[in-house]
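Apart from one protein chain that is not included, each protein chain of the complex appears where it belongs.
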Amino acid sequence: MTTRAQILRVLPYALLLALALVPQVYPAAQVLLTLALAKSLAVLGVIVLLQAGQVSFGHALFFAIAAYAAAFLGNSMGGGEIVLSLVLGTVCSAAVALVVGVFIVRYRHIFFGMLNLALSMIFFSFLEKFYHVTGGSDGLSVARPRVLGMALERGPFELVLFYGTLGLVIGALVLTHRFLSSPVGQMMRAIKTNEVRLEYLGVSARNVLLAGYVLSAALCGLGGVLMSTAQGIVTPEYAWWVRSGEFVFIAILGGAGSVGGAVVGTLAYEAVKTYAAAFAADIWQMILGVVLLVVILFAPNGLIGLFRSWTRRIGSAPERTGDRAGDRVGAGE
Amino acid sequence: MKTLMIASAMAVALAAGSAAAAEKPDEIRLGITAFLTGPASVFGEPAKAAAEMMIEEMNAEGGIGGVPVSATFVDEGAGGEALLAEYRRLVEDVDVDAMFASISSGNCTKVGPLAEDLKVLNIMWDCGTQRIFEENDFRYSFRTQANATPEMLATVLYLLKTKPDFKTIAVVNQDYAWGRDSWAIFSTALKQLKPDVEVVAEFFPKFGAPDFSTEISRLQALRPDVILSTSWGGDLDTFVRQAAQRGLTNNSTLVLPLAESSLERLGDALPEGHIVGTRGDHYFLHPEKTGNEDFDAFVAAFKEKTGAYPIYPVFHMSQALAAIKAAYEKAIAANGGDWPSREQVVDAMAGLTFAGLGRDVTIREDNQGVEDQLLGTTMHSDDYDFALLGDMMMFDGDAVTTPVGQISADWLKTLSPDFVESVQVETFN
Amino acid sequence: MSGKVILQARDLDIRFGGVVAASDINIDLIEHQNLAIIGPNGAGKTTFLNLCTGYLKPHAGRIIFNGEDITGIAPRRLVRKGVARAFQIPQLFTEHTVMENLLIAAAAQARQWAPFTRLDRIGARAEMEHLLELMKCGHLATLPVSALPEGQRKLIDIAVALALKPRLLFMDEPTSGVASAEKFELLDIIAGALAEARVTAVFVEHDMGIVDRFADEVAVWNRGKVLFRGPPGDVLKHPDVIRDVIGEEL
Partner (left out) sequence: MNAQLVALAVFDGISYAALVFLVAVGLTLVFGVLRVLNVAHGSFYALGAYATASVGGAIFAAGYAPWLAFPLMLLAAVLIGVLVGGPIEKFLLGRIYELEDVLQILVTFAVFMILEDVQRLIWGGQPFFEATALNQLGTVTVFGITYTVYQLIFLPVVAIVVLIGLRLGLRRTLTGRLITAVTEDREAAVTIGIDVERIYLITFIIGASLAAFGGALASATTSVVPGMGADMIVLSFAVVATAGLGQIEGAAVTALLIGLGRSFAVYLWPELEVLIPYIIMFGVLLVRPSGLFGTVQARKI
């Protein structure tokens, strides 16, 4: 057991523990973290597709669909129930992904990205145009839902939401990691390198990609419901292309090779953005741009990749071959 | 006996004081949200500059109750989450005494419930949606200016008073909540006050549209008597310029409720004879305030600092600052001269009357400000190289604001054509 | 010609622009008889493979596999009927290891998506290790494909095809890109694996020595047509073949 392997093994747990302690240690960051964790689910969705080498510039679509579905449900039930909202929102996103996916998975690369963008923009326009139903650009307010039938005050609710979100993120990470390591997940990663061979193995690349597409949409949907619940409002901006771009941005920042990149990337991104907006309100975009450039030019595998090469160095040379799984930027740790 | 009475009086006073008086802070911290990036920075930038100037001036005169004021600015352009996160950070970490939020109505809607949760005085210093206080019952949020309903209603009244015989109207608004809502209010009011007007076209080009050529061609073919546009910023500038370039302004009267904020930029592109609103009584040549030493000095200093004359967000900012100052002073007075708690300052906002750069504004019981409305018709003058307002009319805020407890859409439907004559109006030339 | 006919091509025709890539091709493939296809460059050899494996659809003609019309059926569905292919340029998943390539193929063959089972824990693992040993590539299992030299990639490409347990395997120049000295050794390995898997092979080849040694039959292609067909001993000595094909190879 090398130092490096130890660090790699311990670190994710240490990070999760640190996150779990935030409400006690630094309560001011609790809500911000809830939002960041919700967003990291959507980033995870984008990472799933990146395994197949496909990048969607419109995944905010699924983020928004679920958030609006949950908002309508909640408002029609006078607040609603958080569990029901999560299930309904996620199912709605997945169902829409299944329907449009049948068409979308026929395309690759720029066409894949642009068609997703187009879908999200159409939905965005729809949200703005049908303002009688959707509240237009002001959006819909989301009443605080009950939690398993209990109506909670703001404080306890936010705490429950934080731990609930953290739990869902951990669950989603484990599940997605297992999916990506499974035969179908590996077939999806095979789409990136050789679709011809995949077809010559008797596998429909489109069906495999569709499975990934639906999963990624479901993850985005889950994130969308949590985000709108935490914010108490959902606006068309949820579907805006800049938000889709943000998901991709964060995925690369964290490291698209690994599911953990979603969480690490989102936390880093929100930290940079929050502090840049607070202390350099005029040039926060520029700061984010520079961060992105530096990451891509000097750490193309993202923060996770950077961390791995760092532990590799301090972990010293011996036992190189013994720990192959850690060596590769694989489907995650 | 006498000493005893004094002693017990002092004891009572001390007890009361220790119960109610807060420790006098080193400074009053404000958090101000405004667009510093994006298209709406046309409002955020002047407002920020104005806030800095006014706070500096306020502090030079001893601040509020002897306590200096400081402000932290937050960019609304960074998006909804960043705004909410930063709002929380300012309240919970920086421990601000009051928040001024925001320019965007969408952001006001988001921030309102949050302020209730955080129990922080929240002054909605610029947003215009009438829904805020009609659909919510907030304790901590107040609006120190009018809202969309009086602004649109006054516009309809001005139009009917100056151009009573028009028959057709078209609308070109930005495709977002403000564009839609303002048209809903305007058209509802117009239908009640002049039922025979025909709406010949409704265009909602997307926000930030760079080109209105097709809309203008169509409008030229339709030749409506009046064209309403509640657009602002670059969108309004582009529309007015393209309309003027192609002669649309010769055949139709433009009604532009937000154009006061574009007058200087538009220069001579905005011809004479079109109706311009000011979202209140906000105008750098305010008919009652010009000649007032402070007003003129501020206008000159602002022009000197920013290169432009103050526009309505500057007035809005002055009102928000005036309100917080007045609220603190009222709360201090109510507290027997002791420093008030934050809750006492919030209490003091109720029914408060204050004046920024314009006329007095009063906070109603539903926390909505009542503000008079100034409109005018463009005219050119040799003194300025851009259009000024002539034929100005000031509409009484109480008369045009939806009564407390009523929903604007419903209230407007109760109006009838004789309402036009019933509203008190002052004219200036 | 004896044995069961496994694939029949009937009147196949395809052209690209003005170029005739297949013209009136009629040929029967016999089960367990390895067929070598030879011919000059541009003769239409790869086109024939593309037609038989569904990569191209003929403009005319039919292809019957095992009594079933498979004309124009997508590669994906052909594979499931028992037709596999190895490529002139190896088609592998370059970001995966050798073993992962094989396991993906095995999972595909078993139609096992198993979304929550790790790829390296699926049942076919032992079988794939055996296949790799058979191909003398056992030591490569954990290496990423991108790190392998061309010759080894060709072997892995064939191994991946064999992992599909096909009845009929098309190989496009299995020895190209390999130094001459190693060609026989390579083909020995392949032939051994084919024999164990009882797969009928059709391969395009330029090296007449290889053809002579490993093919049961030879078909000569030129200008989109089949010129000759017969045992290597006969065909390779035919003067026309020596003039048009072998001469060119030399």
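By written order: A, B and C. Residues from 1 in each chain.
Everything below uses one rule, namely that contacts are C-beta pairs under 8 Å (C-beta built on N, C-alpha and C of every residue); 3 or more make two chains touch, one makes a residue touch a chain.
Everything numeric in this text was worked out from a predicted model, so none of it was measured.
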| item | value |
| --- | --- |
| Residue of A:I110, A:A151, A:V174 or A:A271 touching the missing chain in the full complex | A:I110 |
| Of B:E134, B:D237, B:E260 or B:D372, the one touching the omitted chain in the full complex | B:D237 |
| Option from B:F186, B:F204 or B:Y312 whose C-beta touches the chain left out | B:F204 |
| Positions on chain B where the hidden chain makes contact | 35-39, 41-42, 44-45, 175, 202-206, 208, 210-211, 213-215, 217-218, 220-221, 233-235, 237-238, 241-242, 245-248, 265-266, 269, 308 |
| Interface with the unshown chain - residue positions in chain A | 50, 53, 55, 103, 106-107, 109-111, 114-115, 117-118, 121-122, 125, 129, 195-196, 241-242, 245, 248-249, 252, 256, 282-283, 285-286, 288-290, 292-293, 296-297, 300 |
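Operating definition for what follows: only the chains that are shown with their structure count from here on.
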| item | value |
| --- | --- |
| Graph class of chain-chain contacts, one of line, ring, star, complete, other | line |
| Gap in Å, rounded to a whole number, between the CA centres of chain B and chain A | 39 |
| Geometric centre distance via CA averages, chain C-chain B, whole Å | 77 |
| Chain A and chain C: spacing of chain centres that average the CA atoms, whole Å | 43 |
| Residues of chain C touching at least two other chains | none |
| Touching residues on chain B, where the partner in the complex is chain A | 36-37, 72-75, 78-82, 84-86, 88-89, 92-93, 105-106, 109-110, 113-114, 117, 129, 131, 175-178, 180-181, 206 |
| Footprint of chain C on chain A - complex, ascending | 175, 178-179, 181-187, 189-190, 192-194, 196-204, 211, 321, 324, 328 |
| Touch list for chain A against partner chain B, complex | 27-28, 31-32, 35, 39, 125, 128-129, 131, 135-139, 141, 154, 227, 231-233, 235, 237, 242, 270, 273-274, 277-278, 281-282, 284-285 |
